[in-house]
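Shown here: the complex without one of its protein chains, the others still in place.
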Amino acid sequence: MQRIGVFICWCGSNIAATVDVERVAEIMKSEPGVVYSANYQYMCSENGQQLIKQAIKEHNLTGIVVGACSPRMHEATFRKAAEAAGLNPYMVEIANIREHCSWIHKDMEEATEKAVVLVRTAIAKVKLNAPLTAGESPVVKRALVIGGGIAGIQAALDIADAGFEVDIVEKNATIGGRMAQLDKTFPTLDCSACILTPKMVDCAQHEKIDILSYSEIEDVKGFVGNFSVTIRKKARYVDETKCTGCKICMEKCPSKKGLNTFNMGLNTRPAIHIPFAQAIPNVAVIDPEQCIKLKTGKCGICQKFCGVGAIDYEQKDTFIERQYGAIVVATGFKPISLESFNEYGYDDNKDVITSLELERLMNAAGPTNGVLLRPSDGEHPKVITFIQCVGSRDTSGCGKPYCSKVCCMYTAKHAMLIREKYPDTEVHVFYIDVRTPGKNYDEFFRRAVEQYGVDYIKGMVGKVYNENGKLMVQGSNLIDNEQVTIESDLVVLAAAIEPEPSVRKIATLLTASIDTNNFLTESHAKLRPVESPTAGVYLAGMCQGPKDIPETVSQASACAAKVIGLLVKDKLKTNPCVATPDEMMCNGCSQCANVCAYGAITYIDKEFRLGGGKTEVRRVASVNPAVCQGCGACTVTCPSGAMDLKGFSSKQIMSEVEAICKK
Amino acid sequence: MQEVTTEKKEFVPNIVAFCCNWCSYAGADLAGSSRLSYPANVKIIRVPCSCRVNPSFILKAYQQGADGVILCGCHPGDCHYVTGNYYARRRMSLLFSFLNYMGIEKERTRVEWVSAAEGQRFSAVMNDFVKTVTALGENRKLTDLRVKEGE
Partner (left out) sequence: MTKEEYVETINRISGTDVRKCMKCGKCSGRCPAFKDMDIKPHQFVSLLVKGDVDALLESKAIWHCLSCMACVERCPRGVAPAAVVEAVRDTVVRMQGNNGVKAEDIPPVVDELIPQQLLVSAYRKYNK
């Protein structure tokens, strides 16, 4: 039998002016189960708390109800007081007789009557409360960063600078990501490599950072504070510890016709190669599809020339299993495939290129050494037409419904750089809207128009066709209500961006939710923008939504702050108000796991005694209390009523309903 | 233990409001701290999320003599638990057709989204709901006669 104590607060005159607190306390004395009832001017004060503590001890109270302000205000205070007196803090219930009663009602009789009902309701609930203990789970003081682009690099550096071990897992042979491919960066036009490569070097030299390049995530187990991750280190056929990056192998390799993916396929590279000059790690990798030795068994030239004996044709994929406390996902993006947009003639004309290809064509380390030459004949293009929103803001099903966000700015950048470097070039830009919010962004775009004389045409291109070696760009000029055809030498498409496709597999492994466009979902768009709903998983960069470099770096640093906040803790206190299944009722139907936004529910095979020495193995739900956030979605979904929520159990809520409805 | 007795006067409905802890309960708190009144016959039950509300809680309320039930959650897209209020919305639309089938006027049950900043809205919603239910009169359809002792 419960022994309940009731404490009614006056809150000075805040409650006492409209609620007859003494009468309420008096009435509660005769409530079944209540053994003590008192009222006091300020329950939350030191004296008030003392009163509660004393009553708990003197009257052996098993549960208390405090009729006071909102639980959002002082629930924690009263729970602490109860705990200090030896009562489980979850045996405390608050009846909100201030915000929900005295402050909104004027009539004393009416307010007192309501206060009585509210306190009774709380009594009805507390009678069914069970002592709960917050669980603890240990924290592994190591972070994993998936993706070695600018987002991953920034997050890793920030976490490592705080003194925690970080592993960067990068699926390519080098870190650097998309930013390494860029030429200049808006709005300041500093060279991308000049600002990125020092950070790459910092990563490589940081004693707390371990770069696992040419590696992929294979499996993830565990939960916040305690992830166990299997990483596949792909065979690169070169011993990373021996290779010095001398590039003699690249020179000698006879198979030189592989498409240079780093240069967007605009030139070729040998089968054994280092992706680019500043690659980190500066170690060669062999493309097994292209290597003559690996395909036919004959060749082995690179091995012969390698001075340090780093080449190993027998190398196999290896698997590493490591423990992490937190995971940052920074998998980045890629431009969409343009196969559904044949009106722009991308597949049929070499001189119709994407903006990322143009970045390489303008880059000093690119296939043309930074001289803008068109791919078809190596001539200087005299008329260049840019087309924006290629596949962005497209709800027809061919493209992406969202705005890719960066294209307006990089198109203005390209237009400006071309006009700067080659003033005799005519530059046209077809746009639907120019969107340049951001510090110094619109000024940047206007500079392209006003200072560099770039011709912006409001309208969209309907088709691009080749006529006598000239690219005819036919589109509308909506301002003049005209259809225009521009004879161009080079056409640049601002292709929409999409999340790197490998993010899907990673999201599945992490049980991190993903939206219809394959962007990872943040926990709260405004208040928790860098956290995944899955505890311990954080999001940085394009994998979460389109964004530019400044935003990506900010988000990565924000992730790092969150990760550091997690890793400094030795133990995580878990919310005890979590879902819990009644295994005798659970039929293992998976409904609860389907609605769980956090992936907190798994299924286990458990042996049950049937009587008569017989046993039966059944599949039942199992909730991980470290992951469950206690929303209760599963409790209502469960068709057999097996799932319940501690602290807000169905019985408790039912009895609250009863107490309110009782006339 | 007869406490405050109300004399037989005009009909005052008994209304149960389920409020999610993160938005609507905080919205109700704001209504309180802004002193925005609504009738005293609205009594709030705090739940972690609108998706915690089992349709059977609402049926229970009607069985126990509630005249109206209102469920308040975060605005769609703002749920603290990401998707909880979507589940609540779907469940409730099913429950509404069921209640309708049982002959409980559909105006007696309502789902409203109230954010933590919408004290004004909370009070307005409650005033409006009480008015609607008062006009409908007493709910007798599901009342369990066994609980009506001494009547």
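Residue numbering begins at 1 within each chain, and the chains themselves are lettered A and B in the order written.
Methods note: a contact is a pair of C-beta atoms (placed from the backbone, for glycine too) under 8 Å apart; a residue touches a chain by one contact, two chains touch by 3 or more.
Since this is a predicted model, take the numbers as computed values, not measurements.
Touch, as defined at the top, links the missing chain to these shown chains in the whole complex: A. Of the options A:Met460, A:Leu509 or A:Cys589, the residue whose C-beta touches the omitted chain is A:Met460.
For the options A:Gly297, A:Gly397, A:Pro437 or A:Gly469, the residue in contact with the chain missing from this view is A:Gly397. One of A:Gln483, A:Thr508, A:Ser590 or A:Thr615 touches the chain omitted from the figure, and that residue is A:Gln483. The chain not displayed touches chain A at residues 343, 389, 393-399, 432-433, 458-463, 474-478, 481, 483.
Throughout what follows, only the chains that are shown with their structure count from here on.
Every residue of chain B that touches chain A in the complex is listed here, in rising order: 1, 3-4, 6, 14, 16, 21, 25-26, 28-29, 31-33, 35-38, 40-41, 43-49, 51-57, 60-61, 64-66, 77-78, 80-84, 87, 91, 123, 147.
Across the complex, chain A meets chain B through its residues 27, 30, 70-72, 96, 98-101, 103-107, 109-114, 116-118, 121, 513, 521, 523-525, 533, 577, 595, 597, 629-633, 635-637, 645, 648, 650, 653-654, 656-658, 660-663.
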